[in-house]
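In this view, the complex is presented without one of its protein chains, the others remaining in place.
Moving on, here comes chain A:
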Amino acid sequence: MTPPRPGAGAARDRTEPGTGSTGLTPAGLTQGAGATKGGIGESTLRPDGVLKVTGEFAYASDLWHEDMLWGYTLRSPVAHARIVSVDTSQALATPGVYAVLTYDDLPAEAKHYGLEIRDTPVLAHGKVRHHGEPVALVAADHPETARRAAAKIQVEYEELPVITDEASATGPGAALVHEHRTDHYAGHVPHPNVLHRQPVIRGDADAAAARADAIVTGEYVFGMQDQAFLGPESGLAVPAEDGGVDLYVATQWLHSDLRQIAPVLGLPEDKVRMTLSGVGGAFGGREDLSMQIHGCLLALRTGKPVKIVYNRFESFFGHVHRHPARLWYEHGATKDGKLTHVRARIVLDGGAYASSSPAVVGNAASLGVGPYVVHDVDVEALALYTNNPPCGAMRGFGAVQACFAYEAQMDRLAAELGLDPVEFRQRNAMEQGSVMPTGQVVDAPAPVAELLRRVKARPLPPERQWETSEGPDVRALPGGLSNTTHGEGVVRGVGYAVGIKNVGFSEGFDDYSTARVRMEVIGGEPVVTVHTAMAEVGQGGVTVHAQIARTELGVTAVTIQPADTRVGSAGSTSASRQTYLTGGAVKQACEAVRERVLALGRRRFGSHHPAWATAELVLEDGKVVTDGGEALAALADVLGDEAVDVELEFRHRPTEPFDLRTGQGNGHVQYSFAAHRAVVEVDTELGLVKVIELACAQDVGKALNPLSVQGQIQGGTTQGLGIAVMEEIVVDPLTAKVRNPSFTDYLIPTILDTPTIPVDILELADHHAPYGLRGAGEAPTLSATPAVLAAIRQATGRALNRVPVRPEHLTGP
């Protein structure tokens, strides 16, 4: 039995060559066989699928190395305290312990890291700012030895009052979470405990409000959601002879990690070599560092490979969460159902460290009105520094919280006007050419009304599906196998929602991806190798890269190299951006390879056939083919012994920062839209909800792999369902301590909680994007939540201004 080795889990797609065309020479011309099999638009299967079903795929937590030690992180048991003293002597004296590290052991001048603002200490120094903050590290020969040694580290804390909400953060005399801020947001925020504030002001909301026939106002609360990826934070750091370190880790963005890791290790970036190991889901939660620096520090100190694997309890402290939020909205409309104005204030809790909060604020502010045409807007969004757990990226990224609130408002306003909620949305729906509250013109299809029409037109699931000839099937009822009802008190409700999400990194960020593509002849067959640093986290990027290479280069055999830092940055696997950006980079690199291959062909065979000079040439089925379908040469002959190899960077069109006072600016790259219809059944006596169906319609521009796109939409929908009815990290408001860091107490939907999710995919091309595609991963997470809430409101008649909805919100007076 061979234990897994570092790197063995990296996605490796060696598709067997198909029916090649060896021996074809310019003298033996045949017709081209048409588009190469396995290209874009087909539901080709995952290249790592077989490894994943046999158990051979090596995830980060599976890595193993001869002589390996186990790392362990000692974390703060309190949310806000001065560290009076740290005594590691007993821990160090424990047999089997190789190293115990604290802040004083950090080797370089840089001792902080962070995605944008480097405000996060590698290990706490003088103070802890949130429950679970790392204080010390242990390396030992067994994980239990490490855990027990860590328990012997004596840390004396002097607890400080906790800052937990806007009142305690910005009220008179509030203590500062971070003193002496020097980050580039510090200059414009109204209070040092406000991390970033972004207004979006357009038109004259006050004047518009005077024209409104109906105005609704509401306050909404959005709970703290966890990404709850199943593969815990893990990695293996191996010290190298050159004084550097090789790090195998599950992450979302290798190069962003690298830029944060190298300075605190005191190493140049080329001495920190990173390879992606198998990633068990991410959803934003791996955008920030977890064990990366800690593992490297222990490996460099001990001279031995060190593996760190969080358990689920630690995982809840090991990554940032989705920002909980309070949102105030005022919507007005005329009696013919046209929105007059929107005023909103969105307060996001960023927790103790910055993470990606500034960008989340930018999204909440700029997308806070939703996919509607509103000329007069006054929105502000801000993120607080508090002593709550740090919050950052999660699927939907700032657009999710706002969508929950503005869609509740749209329903209330429709009711106030006596209009059908879908009809009211359609009257105000954005379309191509509409102007965002930021002033940005939506210059690609925006089929908001059509998406709503499609989910509404779908037949409703039959009533009382729990009835069978053998009596009620309780599995189909609220309460399920708890057998709490046989249909008594069960009321059905139907609700609709639609949302808007940006794709790619916004606000002027230089968002690019790098791809290296190589074509050569191996064993007489043309073979393409694609090398990027894209983090495959389960989304299927590796599948799509091979499809793109087949389409562009007409070669069946495509090998996907493991992702590592030997190739340029691919950017983050987030913001629904990887198919657009790294897919775009692979496409562009393939196009460059094709040009060089054709140039080679012209040099070698151009004199044999006039079409080499006159026709549009494509690569199909291992051949060079004219646009008329005439084959000119086999790629194997064109290439001979030569390899064609191209590495290039691909960028989407540039964006601009939002104006700090008005929020005006062409801040986003692309917009993505999805709509949901939820059908729920509520046991109104017990407050139990069963979601029966959650239908989604989404425009994806072009589905490069329809099966994967459906999987993204169904998965995103289910995460939206989770925050609607069950998921919440409960933070004690008095102590700022996390009360439910386990899958026993933090519930995510099981297969019994999850309904049928029919998916209707539109493909309206965005001509700015590769193949017209539109990033697909996030939009369904937005509208699922408000659709479920609307359905529960219809069933119960209750206002329901917070998610998740709990039984006590649905029962009683």
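Structure notes:
Keep in mind that, in the parts below, a residue touches a chain if its C-beta (ideal position, glycine included) is under 8 Å from a C-beta of that chain, and two chains touch if they have at least 3 such contacts; residues count from 1.
Everything below uses one rule, namely that contacts and distances are computed from a predicted model.
Comparing "Rod shape-determining protein MreD", "Peptide/nickel transport system permease protein", "Sulfurtransferase" or "(2Fe-2S)-binding protein" against the UniProt entry of the hidden chain yields the protein name "(2Fe-2S)-binding protein". Here one chain is not drawn; of A:Thr251, A:Ser290 or A:Thr717, the residue touching it is A:Thr717. For the chain missing from the display, the contacting residue among A:Arg46, A:Lys152 or A:Arg412 is A:Arg46, taking the whole complex into account. In the full complex, chain A touches the hidden chain at residues 1-4, 43, 45-46, 48-50, 52-59, 61-62, 64, 142, 144, 227-232, 278-283, 309, 311-312, 473, 475-476, 481, 537-540, 707-708, 710-711, 714-719, 742-744, 748, 750-752, 754, 756-757.
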